[in-house]
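One structure is given here, and the rest of the page talks about it.
The other protein chains are all here in position, but one chain of the complex has been omitted.
By written order: A, B and C. Residues from 1 in each chain.
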Amino acid sequence: MQEESYPIRTDLALESQERLQKDKGIVRGVRFSEEPRGNGVVVSTVIIETENAAKAMGRPRGTYVTIEAPEMIEEDAGYHRNISMELAKILRQMLPVSKAERDLDKGLEVSALIVGLGNREVTPDALGPRVVDNLFITRHILNEFGKYAFADEDVSKVSGIVPGVMAQTGMECVEILRGVVKETNPDFVITVDALAARNVKRLGRTIQLTDTGITPGSGIGNHRNALNQESVGVPVISLGVPTVVDAATIVSDAMTELIEAMSLSDLEKLDERERRELSRELLSPQLNGLFVTPKNIDDSIKQLSFLISEGLNIALLGNKEEGKGI
Amino acid sequence: MQEESYPIRTDLALESQERLQKDKGIVRGVRFSEEPRGNGVVVSTVIIETENAAKAMGRPRGTYVTIEAPEMIEEDAGYHRNISMELAKILRQMLPVSKAERDLDKGLEVSALIVGLGNREVTPDALGPRVVDNLFITRHILNEFGKYAFADEDVSKVSGIVPGVMAQTGMECVEILRGVVKETNPDFVITVDALAARNVKRLGRTIQLTDTGITPGSGIGNHRNALNQESVGVPVISLGVPTVVDAATIVSDAMTELIEAMSLSDLEKLDERERRELSRELLSPQLNGLFVTPKNIDDSIKQLSFLISEGLNIALLGNKEEGKGI
Amino acid sequence: MQEESYPIRTDLALESQERLQKDKGIVRGVRFSEEPRGNGVVVSTVIIETENAAKAMGRPRGTYVTIEAPEMIEEDAGYHRNISMELAKILRQMLPVSKAERDLDKGLEVSALIVGLGNREVTPDALGPRVVDNLFITRHILNEFGKYAFADEDVSKVSGIVPGVMAQTGMECVEILRGVVKETNPDFVITVDALAARNVKRLGRTIQLTDTGITPGSGIGNHRNALNQESVGVPVISLGVPTVVDAATIVSDAMTELIEAMSLSDLEKLDERERRELSRELLSPQLNGLFVTPKNIDDSIKQLSFLISEGLNIALLGNKEEGKGI
Partner (left out) sequence: MQEESYPIRTDLALESQERLQKDKGIVRGVRFSEEPRGNGVVVSTVIIETENAAKAMGRPRGTYVTIEAPEMIEEDAGYHRNISMELAKILRQMLPVSKAERDLDKGLEVSALIVGLGNREVTPDALGPRVVDNLFITRHILNEFGKYAFADEDVSKVSGIVPGVMAQTGMECVEILRGVVKETNPDFVITVDALAARNVKRLGRTIQLTDTGITPGSGIGNHRNALNQESVGVPVISLGVPTVVDAATIVSDAMTELIEAMSLSDLEKLDERERRELSRELLSPQLNGLFVTPKNIDDSIKQLSFLISEGLNIALLGNKEEGKGI
């Protein structure tokens, strides 16, 4: 059965895995593990090992790590520090650095370009731009003054860019990034983006990190054409948080559940294909172009962008008690 | 059957009327008329005449006029002028002014307080505050220089306020308005607010005007406690545009349709009560706190706030070729 | 000599005092004291005791406390907490509460309305609105759930409002506040506003608190008509930070110094009156409507609004380790 039979609109590998497992049981070529980290935080890892598995999952081979933290968007300064640290740890592991440098207590001396994808003007899509706003940018200081400016400690060269979306620039993100990467020669790129989830309970409570770059059509805007090592020229780590669910998705899911419920109770007249078709027929085309988002999305984006930029600051510049401040 | 049996989450009287008519045929005490105005614009009027009808409709007696214009949120300067003019005409008719003054070509010399309800920081709820930003405010000029400042023409005293939502102020809107009205003595109040609709196709394409004030729980925030002549002290005209649909509403509607479709086709085993209960059981509690909104909500709010402030400027200050400019 | 001979454009009593002392020595009816508080923080107090002194100082009788902290706008989370605490201490002393309640470690159970004066859309004038954005608002929670919502501890009723400036509302601030105070009955009002200083070195580094309310023409906007106990109906504490200097002021000051320098060195031909006139003649009328502000004013306003809202939160709600979070 091909991918198109699964109109799963999700940017989370974890959700594709859940769906696939539910439908077909264990999938060959996909490794999955889950680990609680205290305070309700759960870290899951999906590794897609083969091309066949990649096809079934509808996303490229590679490692997808998900941090789920139910309280992520609630206000509690201390807790966020925990998640920032968790994020920093996982990110450091994923960076293309030597084994010794994967320890967060070790200094790091790499050159990283952080890319804030999405549209600054549309709140649920503004996560990437806002994270870049909060980053501790060091490249220009190191270029001008050297390590002297940082008491001779090991400091990574951090640069950042908010390329904008195609409707604003007329250019593909990949065109802008390829150019900037060629000129400024970072060791790797980290993209930050708002994602679409399938399950509303994940909105604002989940961070996905992957070493595969970003697949086309991700996010709620149209960041077209893959950003990955092949297209950009250096390794691309992608970090994202789901902030929206497609309106059509939640309706479709609800209807599927309903049909299942009715079938089980008293009819069982419809087979799965018929059920899907019925549900699709009834799906209003007016749902296109609509998304579902939490009422407090403005506050969520503010908090999430702080949490993630802290995580990036710690991963790239080391674990100091104080990051960049507010 | 009481109101609570209809968990219709809509701020549009037109939608309540549609639903009621569908379920029960014509409702006594509710008058309804519809009139096309060219360019696809349709103006409908719902008049609730009796207390019984008010109960059935779940909203107070009075007149509710709705302007529907499918292209309202698309970009076309000329077209918006049309809608602004239509809005101004209807508004002028609804104002508590003399019959002679209802003619838009006549000058007007009233004192109006425009209230931008909602939360400036949450895009789909920011319509009211943004409209007040674009108004042509004259009260302070007239108070200081008199009509001399306007070439001795008749000019209304226009004042405006953005009271904020209760979570920001700790006060009910009605407390703030009652105080401000007592001190500044406007002839009437016009509130502007973002509304919730039931039908996604109305998002950003419908303007409702009513002479009944605003009923509790309207809008997407919690503008609690009615704003009307009784509570505020002067007549309250309310103007609103739906910008969101509750996530639970679209799912519930979809499921109801599905059940109906299945019943009709091959079972008819469930009566209406059973169908509603089934649909309610399956409704995820996680949908609470989520809303559905167009992807281009930021642009929509910008355009709508311009269109509506123009309508208000024309209604209150007369039909000059140029309003306040950009 | 009357006030008008001193075209001192400053909202800081401290600067009026400095100028007066420089020109005439000690002024009767004005008491002045200064106290270092560590970390470079200096707290000065000007008390205007008589009507004559009020005339000479060009501002009403009362107490004016100034916190000067050179590093206030630099980034250092810990330091700001110090200033917030200092601000809370001074503010608690100034509140119209019983002697016992002036101790910051004591709970407080008053009802306070915080007013963010100024224009949210003009960065250097946005301090007041931004402070209200960051406050911990409790009035609506206490009204609905009582002290139960706060573990039965003593909690003040805090409400907040951003009335807007007259060009936006058509109303005087005093009209809005008088109305809101009558309806909501706070024990006192605290206004927060951006101020104009005379000396550029005070920009963003000074907080003034006074129990006299706000005098007309203060701030960079036109918040006309005094806000004080007489006009508003309850005591008015005013808190402000200078964010701009009039362009004409810095030029005038520079020219005065230059004339003095030249006179002293080789001419002494001009007496003071002639000097002032010369300087005034040369003052370009084009300087009207211009102000001088730091290049990083956007960051400064962000930090200052956080610092001040923290100070207010601590003063009104007690000294908990965590205020409202981010």
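The rule we apply is simple: contacts are C-beta pairs under 8 Å (C-beta built on N, C-alpha and C of every residue); 3 or more make two chains touch, one makes a residue touch a chain.
Just so it is clear, the model here is predicted, and its values are computed rather than measured.
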Answer key for A:Val27, A:Leu108, A:Val162 or A:Val244 versus the chain not shown reads A:Val162
Can you say which of C:Ser44, C:Thr66, C:Thr138 or C:Thr293 touches the chain missing from this structure? C:Thr293
Over the whole complex, note the residues of subunit C touching the chain we left out. 121-123, 200-201, 203, 220, 245, 247, 250-251, 254-255, 257-259, 261-262, 266-267, 269, 278-279, 282-284, 286-287, 289-298
Touch list for subunit A against the chain that is not drawn: 121, 132-133, 137-141, 157-164, 166-172, 175-176, 178-184
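Methods note: only the chains that are shown with their structure count from here on.
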Computed distance of Cα centres, subunit C from subunit B, in Å: 40
Determine the centre-to-centre distance between subunit A and subunit C, using the mean Cα coordinates as centres, and give it in whole Å. 45
Averaged over CA atoms, how far is the centre of subunit A from the centre of subunit B? Could you give it in whole Å? 38
For subunit B, write out the residues touching at least two other chains, lowest number first. 121
